[in-house]
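We show some of the complex, not the whole, and keep each chain where it was.
Order as written gives the chain letters A, B and C; numbering starts at 1 within each chain.
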Amino acid sequence: AQNINMLTPYMSSIPTNDMVQAFKAEGEDRGWNVTVIDTRNDFGQLASRLEDSVNASVDAIVLVSTSAELVADQVALAAEAGIPVISLDGAKAENVAVNVTSNNFDLGVQLSEALFDALDGEGDIVKFYHSAHPGVFQREQGLDETLESYPGINVIAEHFVQVPGPVDDGRVAMENILRQYGDEIDGVWAAFDDPGIGAELAFEAELPDSQAIIMGIDGNEQAVDMIASCTHYRLTLRQDFAGMADVGVQELEKILAGTAPEQDEIYVAAVPVTRESLGATCE
Amino acid sequence: MSDADPAEGTPPFLELRGLKKHFGGVRALDGAELTLRTGSVHSIVGENGAGKSTLIKTLSGLLVPSAGEIRIDGTPVTIAGVNQAEALGFRFIHQELSLVPHFTAVENAFVGRPYPRRGGFIDWAAMRRRVAAAAGDIAPDLPLDRPVGQMTTGQKQLVEIIRALVGQPPRLVVMDEPTASLSDGEAARLHAAVERLSRTGVAVLYISHRLDEVMAICDSYTVLRNGCTVGAGRIAEIDRAGLVQLMSGRAEMRGQAQPPAPGSPTVLRLRDVPFGAQKRPVSFDIRAGEVLGLYGLVGAGRSSLLKLIWGARSHAGGEISLDGTSLRPGRITDRIAAGAAYVPEDRRHEGLIVSRSIADNLAISDLRQVRRAKGLPLTSRGRMAARAEDVRKALSVKMDAPWNGPLTLSGGNQQKLLFGRWLGTPMRVLILDEPTRGVDVGAKAEIHQLVQRFAADGAAVLMTTSDLDELMALSSRVLVMASGEITADLDGDALMPARVIDAAFQQGQRTTPKEPSV
Amino acid sequence: MTSFVRRYGTLAALVAIVIGFSIASPGAFGTASNLINITQQMTLLAIVAIGATLVMAVGEFDLSTAALVSFGGILVVVLFKAGVPAPLACLAVLGGAAVFGAVSGFIVARFEVLSFITTLAMGTIIGGVTFWLSSGATLFGDIPAGFRDLARGKIAGIPTLTLWLLGVAVLAWVVLDKVELGRRLYAIGGNREAARLAGVRIVPNTMMAFVGSAMLSALVGMLLTARIGSANPTGGGGFLLAAYAAVFLGMTAFREGEANVPGTLVGAAIIAVVGNGLTILGVSTFMQDIITGLIILAAVLVRRTGMEGHGR
């Protein structure tokens, strides 16, 4: 059987976890034995674990939810040792055979346009972000670019989400922001669903009749549930993680069979989840 | 020796037979015997390391003897734990003060005891009442509601004693050097309390290195040497010299006060140094070769004043100068550089660094002495060992490897280490706070000789002691303090115990409601 | 004056901060509803801190606190998904936490291993167990509404969470200051050897403190899950240092050097108020950290300089 090591620093985030589980299942159907290693937001550890995997001379390495650039040297080590490296939800990089992802920058733009259009291009929004995560940071850049073409939208408050504990942190922050701006707030832009969920909980507790709408990214179950139950939460962009895992497994299968992948980056489109798409009837 | 007992005929309440306790090679107890009758005040005397505390610990259930038996009312018992000893009516005042610093005297008195309750909750008022009752006898002016962490050593000792008297009426009260840090006035109150106890039929085991008080308040004695009983009997039938003979196998040496050579220069000079709660100005001089005694009751401020002179506490205004050069307030390093030395009151907490080796403890105050090479701040273990060896020789310290911890030594030898720390540099001023506390007569005499040696070599010595004999034996001049003020400066013919005591209480009366029975 | 500063420096700091913010933002911060809201926001931190107070009363640390919060949050959801009825699930979680606490306490007291390293190791183990329970994922769904109500809504105008805080605080205060157990814990913390000599049984009493702390941490984990409707395997991570900051602030507040419940509450309140006020004033997260840190330093320094010359 072939030994595949999956490494990620963000196992506790839902998308990463879904992806890993999906890949593991798919992989094991193919008789691979897949070891999952999580380094809890610690890149020094990630580097060390990569080296260990190389020393253990596994048959392939899968990086999840992290840009290979952040551990370029260790990836290079793998390359020297002839161990193929692919990444899911990461970024194109040297020595990475293929990166299967949904483009985070595009996600940011897609989210921003959806939110701004829903507000008819006019309104004050609150921004929840976490620049420390490279992927999430690209979404933020997507927002910044989109803002330029929507002069009517302005960010009146923003909050750097604390990890761990993003939901409650988002909730506390939103409660306090509501104190200050209350009904002035028309929209909430959440770089990922967790703080968005926190924001929704804050609205429910503090300002249930606010007309503000919340949109986020990830297709987090709890967010979807909120959208379906007619709350302020209106949209979340679900990356097709199962899909990514599938593509990833197929690509890796080819690579293990000795055929190089066609292109070095494969985008899997994200699908917006809304009341409509869920068939929820509100009012 | 049964005829030696006060209550003739009554069966002994407590008997220890052939008690042995070995720690590795050390024979702390090696066949100790003891007979104690109810209502008797029985003294255990012996040199440092004789086994007194160890014997006590076997009674308190802290140590299980390796051999021998303990009989209570004639029936053998094994004391398994502290609580059992408590249940037997035994109360202990251990040598190492064991109090909870954050707790007040009241709280400390009840640690490990059943608390008075009201409606399931602790009844603080009742606690205080009981403690105040017990305190009234021996320390009416003790601040019961101050955390003991802020009390002086003497005050802490009183709290320990009160703790032993609170709660169920005791059958046996054991005191391991209870007056070590009490001045005579305080000790007198304690003695009164001890008498009251024995009259109520409580037996008292009394360990002390202060033979004068042993002779005064005890009716019988047991002498330990190297862990075994070398003598026992009635105090009435022996004198001080006899006890010393039994304890050490040699006669007691006692120092004699040497007045400084006429015309010897002033070394330490205090001028209008504000001190005490009222910041009263303190001024005095000490001349080369002079031993100046500083006497006072517990809490009089002696230690505080010494700390201030040593630079451990700062002061605003006034001047302290050494050999004419003035010392900056609160700068200990200035003092050391100028050739001053200090031996603190509380050996365990202010003196020794118990986690470090003997050699380290001796080197720490002047690491330059043990450098590999001049100018390089590199410490040489060889030189540290050599220095330890020098100290061992110079002060005849009983110790083996210099890399052992200081707590492996007996009290007297630990004290010598604190002197040894300052050897090797020319000594101008020597500040001693209770230099012989908890030290046996043998070691005490040696320490006295040391002090006189330093004085003879031209050092000015400033010493506090709560032991009048010691004060008289060593100091050619005495300052008496009472609640932060100097109330007398006595020398020559004026230097008499009566006048010293009198001056100690002069101020005291203002703060002390009740005139203690001296 | 100084004696006033000494005694109430930290409390004074809290009052000053509240007044300051009320002036800076009367409309938003200074409102009754916001102040009530703060008591709700500080609840989770404060309860963890009260647990830490128990352990610090015996002079030890419990670094497994954060792991236990995550553990409690995850385990309760796992049990729900397994169809265990809510009351039973909660008991099971508290029980599990109690076992972990007992083990830590036993090792610390019986073998005199430093609590710092013991609870560090226990925390790592508990973290592993939590990950194994959740296979590393954030858990959502199957959480009964009744359970969620433990942490939402109001009773008689007071947020439910605030009531939890009141309940726990009063309970802990009684335990530490009104009954014998508390005296024993403080005696051990103040001078373990003296307590032993006096016949206080070190092992069971120390275990009590750790069990209490562990159960409170797990309780917070469950309340957190009830509050946000999901559980994250590292959700408790943020609590550890903040909780101890609160306890230490509290130690400077009332009793010199002794961890105590009222003080801990003041400490937690300071941290919560600063966070709430600064967010309302729109101060960036980075600035908030800097200011929070400075305020903590200021609080303890004021207290200290108030004590200068009193030796210590």
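Points to keep in mind about this one:
Throughout what follows, contacts are C-beta pairs under 8 Å (C-beta built on N, C-alpha and C of every residue); 3 or more make two chains touch, one makes a residue touch a chain.
None of these values were measured; they are calculated from a predicted model.
Chain composition of the whole assembly in this file works out to A x1, B x1, C x2.
By our rule, only the chains that are shown with their structure count from here on.
Per-chain Cα centroids separate chain A from chain B by 71 Å.
Computed from the mean C-alpha positions, the centre of chain B lies at a distance of 44 Å from the centre of chain C.
Averaging C-alpha coordinates per chain places the centre of chain A 32 Å away from that of chain C. Multi-chain contact residues of chain C, defined as those touching 2 or more other chains: none present. Within chain A, no positions touching two or more other chains are listed. Chain A makes touch with chain C in their complex at residues 11-14, 17-18, 20-21, 36, 38, 40, 157-160, 162, 164-169, 171-173, 175-177, 179-180, 197-198, 201, 205-206, 220-222, 225.
Partner chain A is touched in their complex by these residues of chain C: 25, 28-29, 31, 34, 37, 41, 44, 131, 135-138, 140-141, 152, 224, 227-230, 232-238, 275-276, 279-282, 284-286. Considering their complex, residues 60, 62, 81-83, 86, 92, 94, 98-103, 107, 110-115, 120-122, 147, 150, 313-314 of chain B touch chain C.
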